[in-house]
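Here the complex is missing one protein chain, while the rest keep their positions.
Letters A, B and C name the chains as they come in the text, with residue numbers starting at 1 for each one.
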Amino acid sequence: MSINIRYFASLREKMGKAEDSIDAGLARTVADVWGVVANDTGMPSNTLCSINMEYVGPEHAVKDGDEVAFFPPVTGG
Amino acid sequence: MSINIRYFASLREKMGKAEDSIDAGLARTVADVWGVVANDTGMPSNTLCSINMEYVGPEHAVKDGDEVAFFPPVTGG
Amino acid sequence: MAVSITEKPFNPWDELQTRQDNLSMAGQYGATAVFVGTMRDFNEGDKVKAMTLEHYPGMTEKYLEKIILQAERQWELMHTLVIHRVGHILPDESIVLVAVWAAHRANAFDASRYIMEELKSHAPFWKKETLEDGDRWVGKGSEG
Partner (left out) sequence: MAVSITEKPFNPWDELQTRQDNLSMAGQYGATAVFVGTMRDFNEGDKVKAMTLEHYPGMTEKYLEKIILQAERQWELMHTLVIHRVGHILPDESIVLVAVWAAHRANAFDASRYIMEELKSHAPFWKKETLEDGDRWVGKGSEG
């Protein structure tokens, strides 16, 4: 039972990986997930978060099986 | 020595012709030109006027050799 | 800029391809905004079978060029193309094409819309529709 994590663009490069996974029991919110994967260093300012491909704020609750993603501001188009 | 006159669209149909010509001595302004060609009936409301292919108001002065045009509101595009 | 008035049907996408192939500014423009007006078979509650588009030769071209120059003064543009059909037109045929190439998108969007709105309100063109039971001149204030 776990939470899957994805990183994109500059954040992916900073983390040194595109994906991660943590035990669902370790985190209640998106911010908690970040704390676990980043050893309690703060989330870079402007970081965007999503759960299951929907934008959410860092205080949004996570649950077992969720896909949480962290990425910098988007620059498409 | 004369002023050439052109009519377009519904105004052309109303006048029953596309072009006209009057003696330059008969008119001082665009409104005067209309008076001559329309036997002093008023200009239909919304009529647009041009001299030598530039929009002008009815009180604009005309001179010998000018091309004066009368037409309804435009509907291109 | 390129302005043309044509009695022959034109394909807007072909015209854009040809024009762009001939622009010597590959890599410089980042934004192209295009508007195409197409003849509808229905207007103000009536079925429309065909249309005749009248214009004032000479003044029309002059006025379109004036509108484009005004746009070029207001926004940084790299190229502008306007094609307008005249004469006998059938439903689904293109009536007008306005295209603007610019470095950045805000300029392309603003200028293409400006040119189109100015064209509709000032350029000397007049539409006459052929309905099932006769003809009628299109009035101002038609939604376009």
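What we mean here is this: contacts are C-beta pairs under 8 Å (C-beta built on N, C-alpha and C of every residue); 3 or more make two chains touch, one makes a residue touch a chain.
Source: prediction; values computed, not measured.
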Only these shown chains touch the missing one, namely A, C
So one chain is hidden, and I want to know which residue out of C:E7, C:D41 or C:D135 touches that hidden chain in the complete assembly. C:D41
Please output the residues of chain A touching the missing chain, sorted low to high. 6, 8-10, 46, 50, 53, 55, 69, 71-77
Pick out the residues on chain C that sit against the missing chain. 11-14, 16-17, 20, 26-42, 91-92, 103-106, 108-109, 113, 116, 143-144
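The definition used in the following text is that only the chains that are shown with their structure count from here on.
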Cα-centroid distance, chain A relative to chain C, in whole angstrom: 48
I'd like the Å distance between the centres of chain B and chain C, where a centre is the mean of that chain's Cα atoms. 27
Pull out every residue in chain C that's touching 2 or more other chains. none
